[in-house]
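What you see is the complex with one protein chain gone and the rest in place.
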Amino acid sequence: MKQKFTKKNKVKIDETVLTTLLKTFAYSTIGITVGIVVILFSESSHFFAEISLSEFLGSTKWTPLLEPRHFGVIPLVYGTVLVAGGALVIAVPLGVLIAVYLSEYASVRSRKIFKPILELLAGIPSVVFGFFAITTITPILRYLDPEIQIFNALSAAIVLAVMVLPLIASISDDAIRAVPKSMRDSGYALGATKSEVVLSIVIPAALSGIISSCILAFSRAIGETMAVTLAAGATPQLTLSMKESIQTITAYIVQVSMGDTPHGTIEYQSLFAVGVVLFLIIVAVNMSAQLVVKRFQRKYV
Amino acid sequence: MNTSNLVLIRKNQTDISDVVRAAYDELTIGKKNNLKRRKLFNTLFRCLCALAVVLAVSVLVVLLSSVFIDGWQWLDWQFLTDFPSRHVEKSGIKSGIFGSVMIIVITMITAIPIGVGSAIYIQELMRESWLKSFVKTNISNLSGIPSIIYGILGLAVFVRILGFDRSILAGALALSLVILPIIIIATSEALAAIPNSIRNAALALGATKWQMVRDHILPNAWAEILTGVILATSRAFGETAPLLIVGALSYAAFVPEGIFDYFTTLPIQIFNWTGRPQAEFHQLAAAGIIVLMAILLVTNSLAIFLRNQFKRKII
Partner (left out) sequence: MLISDVEQLNEKMSYGLTNHSVLQADQVSVHYGDNQVLKDVSISLRERSVYALIGPSGCGKSTLLRCFNRMNDFVETFRFDGKISFFGHNIYDPDIDPEVIRKSIGMVFQKPNPFPASIYKNIMWAPKINGMDQDWDELVETSLKQVGLWDEVSDRLNRSGLELSGGQQQRLCIARTIAMNPKVILMDEPCASLDPISTAKIEELIEQLKEKYTILIVTHSMQQARRTSDFSAFMYQGEIIEHGITKDIFESPRERLTQEYVNGKIG
């Protein structure tokens, strides 16, 4: 009997060591979040020691690498939102239509073909999409309208739309398929056509999922780096025309990193300052997605 | 029931013949309602949906074929075994491939144990509490943060504070931050798919939580965990932004010899070539993309194969 107890104790000790290790791993994920916040804010504090917050948020010029220097973040934010918003304008209708096709119209067999194609599209690295924008989309756009510059916001928006399309389509597809069959039946039993059932019953019932897929796609588009850096160029400006080059926050970060800027310079520090802005935008957008899910779920269930 | 009710029924009968006629009319002539227009709309809507799918598929086809047409002529042994060069015809991706492989190996060594271990702890060992839901929420938030932010974090922490400089180690650690949330989420889902009945059975036989995990949960979940890990790794393989921020070289004509060496990777070489104005370099980029996509295709097919092979044998 005593022997058994000791054996059990040994198991217990081994287990305690292991559990402690796993526990450390699990809690280290909180450390990452803390690390991001601490690093971004402490490093950018050096930046804000030299550049006033009012200049940063108020000025409409961003020329950190050229004299006279200006550090107004608005053009970068504007460029970011412009291409991400443009991408949504293209991708949301397409993505929802694809989701409707996959969940409502496609046969089991064609679903088996199209779903992996979407997954394939989602698995292509961002730098490949950048290549696609430069070598295919931009030439086509310039053929259609010669006024379009080599680097332009439109090409970036289109390629971003292609990139977030699988995300919107697959989350919306899940949301649509989660609508119970009984709800569709009730529509058909009242003599509605398929399109009427889809548009006035299924899509409203799946709306929380569809909207949150769009918000997540927006967040993904804002944080996307390589494709927009290649396609949209590096001209931070407030322009309404998508034919011209702009610069996004992410593209600026890449530009500074590639320029081999020495530690301690204002350019190096500006990287963290715009990083804070990007981080705050992303957090705000992601939180709004969660809010939408919560609010709509309460309404429908 | 009295006679007046019977009279009422008789009276109703005369109405019925009108009803019969009206219903019959509606079925036969009955296009007086708007059905024709609605049917047309129905058909158009269906076509619209199909059109969207066709558009998405054709974009993919155009993308793949343009890459292939541009790149296949450069794809030979010499392309794989040469260093990059100013001269297009002498350029290759040797340094990129070595850099990518070394980065990925270190990324896997760090991210997989921490990721899988965290998921096991959170999903199986942790008691339900506000802390657990906080940790879970935190991880799902981390997965929504763009990779470039992890690049910035890596630049500050690994390159400057820990003094790893712009090395393979710094790049790999930044990359493991990117895929850590992905691995944790995939592993958690694999674990959550194991039915509770198995847990109850093991615990009721006197097993400790860890014995339950080791002997019953992991043997049933490993294939799905592995699938998630492979998909995360291939995501890391194509990742470019965080490595650029951490300071990967866009031009490197050497093979890194240790984890503290400077490095470049295949996606960064592709980025560099794509960014140049000359068409020949675009073709080199396309050839690099073919290699990159071939590697990703192999790893992803492996993941899909595993998923199908071992899919839910127990449930």
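Residue numbering begins at 1 within each chain, and the chains themselves are lettered A and B in the order written.
Here is the rule we use: contacts are C-beta pairs under 8 Å (C-beta built on N, C-alpha and C of every residue); 3 or more make two chains touch, one makes a residue touch a chain.
Bear in mind that the values here come from a model prediction, so they are computed numbers and not experimental data.
Asker: The complex has one chain that is not drawn here; which of the drawn chains does it touch?
Answerer: Per the touch rule above, the missing chain touches A, B.
Asker: May I ask which residue of A:16, A:42, A:186 or A:265 touches the chain that does not appear here?
Answerer: A:186
Asker: Using the touch rule from the top, list residues of chain A that touch the missing partner.
Answerer: 107, 180, 182-183, 185-193, 196, 200-201, 204-205, 299-301
Asker: Which positions on chain B touch the chain that was left off?
Answerer: Spelled out for chain B, the touching residues are 1-2, 5-6, 9-10, 12-13, 16-17, 19-20, 23-24, 26-28, 30, 33-35, 38-39.
Just so it is clear, only the chains that are shown with their structure count from here on.
Asker: Sort out for me which residues of chain B touch chain A in the complex.
Answerer: Answer in residue numbers: 38-39, 41-42, 45-46, 48-53, 55-57, 59-60, 62-63, 66-67, 70, 113-114, 117-118, 120-122, 125-126, 134-135, 138-139, 141-142, 144-153, 155-157, 160, 177, 180-181, 184, 208-211, 231, 234-235, 237-241, 244-245, 247, 250, 267, 270-271, 274-275, 282, 285-286, 289, 292-293, 296, 300.
Asker: Can you name the residues of chain A that touch chain B in the complex?
Answerer: So the residues of chain A touching chain B come out as 11-12, 15, 18-19, 21-23, 25-30, 32-33, 35-36, 39-40, 43, 93-94, 97-98, 100-102, 104-106, 114, 117-118, 120-121, 123-132, 134-136, 162, 165, 169, 193-196, 198-199, 216, 219-220, 222-226, 230, 250, 253-254, 257-258, 263, 271-272, 275, 278-279, 282-283, 286.
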